[in-house]
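Working notes, structure below.
Of the protein chains in this complex, all but one are displayed in their positions.
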Amino acid sequence: MSLLELQGLSKRFGGVAAVDGVSFGVPDGVTGLIGPNGAGKTTVFNLITGNIRPDRGTVTFADTDITGLAPHRIVARGIARTFQAIRLFGGLSVLDNVLAGADAGLRAGLLASVLRLPAQRREERDVREAGLAELEFVGLAGKGAAPAASLAHGERRRLEIARALAARPRLVVLDEPAGGLNESETADLSGLVRRIRARGVTVLLIEHDMGFVMEVCERLVVLEHGVKIAEGPPEAIRRDPRVIEAYLGAAEGDPA
Amino acid sequence: MEELLQQLTNGLAVGGIYALVALGYTMVYGVLRLINFAHGELFTLGAYLGFTFLTSFAFAGRVGPIAGLGLLALLVMGLVAVTGALLERAAYRPLRDAPRLSAVVSALGASIFLQNALMLVYGARFQVYPDEALPNRAVRLFGAQVPVMRALVVAASAALMAALWLFVHRTRFGTAIRAAAIDRDAARLAGIDVDRVVLAVFLIGPALGGAAGLMVGLTYGQVGFTMGWGYGMKAFTAAILGGIGNVPGAMLGGLLLGVVEALGSAYLSTAWKDAFAFIVLIAVLLVRPTGLLGERIAEKA
Partner (left out) sequence: MSRRGAPAVAAALFAALLCIAPFLLSTYWVDVLDSVGLYALLALSLNLILGEAGLYDMGHAAFFAVGAYTAAILSTSLGIPVLLTLPASGCAAGLFAALVALPVLRLRGDYLLIVTIGVGEIVRIALVNDAFGLTGGSNGIFGIPRPVLLGWRLRTPEQLFFLIWGAVAVTVLVFGRLSASRFGRALRAIRDDEVAAEGSGIDTARAKLTVFVLGSAWAGMAGTLFAAKMTVISPESFGFWESVLVFAMVLLGGAGSIPGVLLGAFLVAGLPELFRGLASARMLVFGLALMVMMVVRPRGLWPRRAGGGP
């Protein structure tokens, strides 16, 4: 069984089926979820991360049913995410953004924080070290004290990924990580995704940049109108007539 | 039955006033996401200006009671509208891109400033409208004795609301206001002059608030410098109750609160009169977190 299993997921918004009976598994490695605009990709993500509840179907993660859990509980189970429109804490420092991502793993209570008990101080020191390490991992070393709002667009994407990694997830879910990045930033991102995978973290991502998708993903799942139309390795997907038709029919977007 | 009818008409009369004031809150909020805490003081200003004009010029004697009242209302609404536009320039425009709560504090400061300015000009004691200048007959309506003045006030508030509804829903500029209320940036991209929309809501809202203040003066006779806070708070509650940013919602919320208050204080407890509005508000928000007619989410995420 794969790390993440979606089984018959359906979600309707005001009578329109955004996601309709979608099932697929996410094994270890890097999986891409692709499809034309409005195919329901982000809705699938939100169903996985608990931001919306499915009308029907189940989400199983590491052999446990996590359907309908609150988002923060799903993070604690080991799934962390980024957002399509980057959502950082603009008033916090870069490092504090990362530390906020580590919150689900922290234990210190109010009293321990007020009394600065040794365990709390140790925990805080460790999480800071880990946070700085994550910043270095995504290439933001030395930026920890800057306000998050002062970062450039590409740096924000990477900070959001660092925040997700700080939760020590087994699976990260990246919603259009290459959105708004230039060519060299996208190349850096490919490297980053590979290094995440090399840490043993499974990656599921939505992306429109087909060059990027074909380069980093080992498996692809294709959605159209809320329905899964294909699934498999990139080479097979590239030649799948249904996929080609979906892309040509929906827009002038080129799947290859 | 007679009693109930009486309370209902009282409630609708007060509710009409709440609704007029609530429109000012809701229109400004719709476009700027700003709670104009000084709006209650614009209402008070309307009441005091009415007092000044009535005591200084014998309107009724010169042009007859109805025309005199109409002229009076136009003067008051115009002056309060100009004050509202000036307020926007001084207290809110510099903060349009600042953190939202700083505009709230600026609005509170403006409210304190205006309230005390009125106190310094008119004195801390109540002022009484000269009733010899006003029509004081009563008419029989649906079997109840209704003072002419109250009937006129109800008719005028209904007429103002109808006019506003037509303006907002049937004219090009009204469409621009509604577009700016849904998404200011998108409206700007669509070629709508948002600054003009802001100016318009800061003219229309205060004009309606000023008219409501005048109506309270004409109906109850007494005006005081702190009256804006009570009416303002009820009206703001009404705007939220109806769904803030929503023009028909403010009308519905105002009328509903007026009736609830009238019935509540008649049949439940007079002492708790001022609490009913808030109790109803909390009850409604528990069921509909964005108010009765509020469809869209309160804040953009």
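A and B label the chains in the order they appear, each numbered from 1.
Assume contacts are C-beta pairs under 8 Å (C-beta built on N, C-alpha and C of every residue); 3 or more make two chains touch, one makes a residue touch a chain.
Just so we're clear, the structure is a prediction, and the values are computed from it rather than from any experiment.
Counted over the whole complex, the shown chains touched by the missing one are A, B. Here one chain is not drawn; of B:Leu4, B:Ile66 or B:Leu120, the residue touching it is B:Leu120.
Which of B:Leu4, B:Leu74, B:Ala90 or B:Val139 touches the hidden chain is settled by the complete complex: it is B:Ala90. Summarising the interface, subunit A meets the missing chain with residues 49, 51, 70-72, 75-76, 80-81, 83, 87-93, 95-97, 99-106, 108, 110, 113-114, 116, 120, 124, 127, 145-149, 163-164, 167.
Contact between subunit B and the absent chain runs through residues 29, 33, 35, 90-91, 94-95, 98-106, 108-117, 119-120, 124, 229, 233, 236-237, 240, 244, 269, 271-272, 274-275, 277-279, 281-282, 285-286, 289-291, 297-299, 301.
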